[in-house]
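Reading through the structure tokens given below for one structure.
Omission of a single protein chain aside, the complex is shown with its protein chains in their original locations.
== chain A ==
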Amino acid sequence: MTKKKDFSKATPWLSAIGLFVFWELIVRIFNIPVYVLPTPSESIIVGWEFRAAIWMHAMQTLYTTLAGFAIAVVFGVVLGALVGSSKAIYDAANPLLVGFNSVPKVALVPVLVMWFGIGTAPAIITAFLISFFPIVVNVATGLATLEPELRDVLRSLGATRTDILFKVGFPRAMPYFFASLKVAITLAFVGSVISETVASNLGVGYLMLSASSKFNMPLVFAGLLVIAVMGIAMYEMFNVIERRSTRWANRANPTS
């Protein structure tokens, strides 16, 4: 049994290595020129050469992403609580939210630049704008799907709306909330990198844009890899937090 378990822990690494080997082979076999698609090994080597610059830009991207994400969490929870606990607010807010979420956020960056200038501010705001929607929807869903019987039990004990929200609503919405964080953090990276690409002289997005203008494709791909790694790390972090704090919702494997 233990052997099997060890293998299951290794599978994500094996699949990643497999993908890199496959990519390396394709490029070499078909002799693809480096300005079209560099090999992963070239990307990693170039990435290492530029490690100081990459580190600085990556920290900037991480900072704008997490700042935008943090605002999205606060805003998303508050709005989700409002939307989820009142039918009237739900009806009023839903079309606006859906409409807003359908607007490509890259189209908003020029507007944000007009308002806030280039650099950090539009990156944070774009990360926020792109990542709050799943949080709102999930928190609202978690609150709105409360069993009517349970609501009756509480109301017939004299519970106020706030009582119901804090005793049952929020704890019950926790698994939905954490699931949305995993989606939201990866979206926040999309938002900050988009903004950096369009309007910044800092961050991985800017690094990739400037590298591609110099035809340094290995560095572009090194930037992509760095974003992917940061995304995976953040996703995994929220995955662990989710499992720890809502163990009751994953009772199929209570030991995990």
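Rule of thumb we're sticking to: contacts are C-beta pairs under 8 Å (C-beta built on N, C-alpha and C of every residue); 3 or more make two chains touch, one makes a residue touch a chain; residues count from 1.
Here is the rule we use: contacts and distances are computed from a predicted model.
Visitor: Which name from "Insulinase", "Peptidase M16 inactive domain protein", "Nitrate ABC transporter ATP-binding protein" or "Fe-S cluster assembly protein SufD" does UniProt give the chain that's left off?
Guide: "Nitrate ABC transporter ATP-binding protein"
Visitor: For a quick check of understanding: of A:Ala159, A:Val183 or A:Leu225, which residue touches the chain that isn't displayed?
Guide: Only one of A:Ala159, A:Val183 or A:Leu225 touches the chain omitted from view, namely A:Ala159.
Visitor: Pick out the residues on chain A that sit against the missing chain.
Guide: Residues 147, 149-150, 152-159, 163, 167-168, 171-172, 174, 246, 248-249, 251 of chain A touch the chain that is not shown.
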